[in-house]
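== chain A ==
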Amino acid sequence: MPGAPILEVRDLRVEYATGGGAVRAVDGVDLDVHQGEFVGVVGESGCGKSTMLFAIARLLSPPAGITGGSVVFHGQNLVTMAEKELNVLRWRDLSVVMQSAMNALNPVASIGAQLRDAMEAHGKFTAAQVRERSAEVMSLVGIDPVHLKSYPHQLSGGMRQRAMIAMALLFTPDLVIMDEPTSALDVVAQRSLMLQIKELQRELGFAVVFVTHDMSLVSHFSDQLLVMYGGQVVEVGPTRTVFDTPAHPYSRGLLDAFPSIRGPRVELTGIPGSPPDLGAPPSGCRFQPRCPVAEDDCRVIAPALYQVGAAQSRCLLNDPRRAGAPAAEPDVEVGP
Partner candidate 1 sequence: MTIPSQATQAGPPEGAAGQAPLLETRKLTKHFKVGGALSRRNLHAVDDADLTINRKEIVALVGESGSGKSTVARLLAGVYRPTAGEIRYQGRPLTAMRGRRQLLEYRGDVPMVFQDPFSSLNPAYRVSHGILRGLKLHRHDLNRAQRFEEALRVTEAVGLNPAAEILERYPYELSGGQRQRIGFAQALAYRPKLILADEPVSMLDVSIRIGLLNVMARLRAEEDVSFLYITHDIASARYVSDRLMVMYAGHVVESGPTEAVLADPKHPYTQLLLSAVPDPRAPLAVTAEAAKGEPPRVIDPGPGCRFRWRCPLAIDECATVTPLPRPLGPGRQAACHVATADPVPSARTTPVSTSDTKAGADAQPG
Partner candidate 2 sequence: TPSHNSTTTNSTPDDINAPRKKGGTVTISNEQGQTWTCQFNPFNPANYLESVGFVYEPLVFVDLLNNQAETPMLASSYQWSADKKSIVFTIRDGVTWSDGQPFSADDVAFTFNLLKQYPAMDLYSLWTGAGLQSVTASGNKVTMNFSQAAQPYFFNFANQVGIIPKHIWSTGDAAAHPDTWTDTNPVGTGPFMVSPCSANNIQYVANPHYWQAGKPYIQKVEYPAYLDNGPANLDLANNKAQWGSQFIPGIKQFYLAKSANNHTWSPPVTNVAIFPNLDPSHAATSKLAVRQAIASAIDRSKVALIGEGGQQPAANQTGIVTPTFSKYYDASAVSSAGYAKPNTAKATQLMASAGYSKSNPLKLSIITITGYTDWAASLAVIKQELAPIGIDLTITPLAQQTFDDKLFNGDFDLAYYGEPGGPTPYYELRQILYSKNSAPIGKQASFNYERYLNPDVDKLFDQYAAADDATQVSLMKQIGAAMLRDVPIIPVTESVDWFQYNTTDIGGWPTEDNPYAQPSAFSVPDTGQVLTHLYSKSAQ
């Protein structure tokens, strides 16, 4: 990837304060996003994907709070930024598409009104300008601008998601954060939306951080793939590398959980057990209780991210010292 990353996340930590103690939902995540890049983030439900995204956009509200780390966007640390400055930057440079458009759109305001809202928060526009730009972005995502007058509940699921994306593209930001924008949709609709996002990205050149729990969905679209487990990044690398040669047993397990519609029919196993409770994560490697290849010291030693070819993996088995390979620095930064 050329140039410096537009987004640099370092050692990001987020906790939920609960009655039963702190739940560390994001635990030391590092992430780099370059101009125009498509970064896929996958992981099971509850592994902290949404929390991480909201932390990046500084959208967490109590009881969640960022307890450490930095989010540097265009050279500014969002974590320490004042709300006022943040508001200037939001949506112009960094926009968000949320998991469920039904909930993320204000149910009592028309789509047009919500677009206008966003525009008016970032400058003075005449009514005509607003109308024009709104119609423009709506057409961009393939919705008839007549729907600007519609209310969210009057649109189908797919249209709502598209409208959300249209809204995110109002100012042609540098980075769009997407939290499972397609998970409520049908395969067919999902497919067409994905293609559209990719197309828009090619056209407009923004970078995307795309969260999903469906690994196969991003397989064709993302440049970088980040696999999360239990609040941590367990594997990160170029998408194809991760798919072709998954280094972490969890990634392998995930891949093994997808039956194919074209390949030979083989028996798949999935991953037994269930994800860890982030309030009391298991000692050592977090995946260790479900890991088919776990060894004794996995229970004791918390692995770091180890470089494995073009990717990095958080598995002791990938520890170069263990494998006898030349020692790599643990906790290497993401990216080649």
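The candidate set was assembled so that all candidates are chains of the complex that A comes from, given by their letters.
Convention: a residue touches a chain if its C-beta (ideal position, glycine included) is under 8 Å from a C-beta of that chain, and two chains touch if they have at least 3 such contacts; residues count from 1.
Keep in mind the model is a prediction, meaning the values are calculated, not measured.
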Selected partner (touches chain A in the complex), from 1 or 2: 1
- prompt: Within the complex, which stretch of chain A touches candidate 1?
  reply: 44-45, 142, 144, 156, 158, 186-192, 195-196, 213-217, 219-220, 243, 253-263, 265-272, 274-275
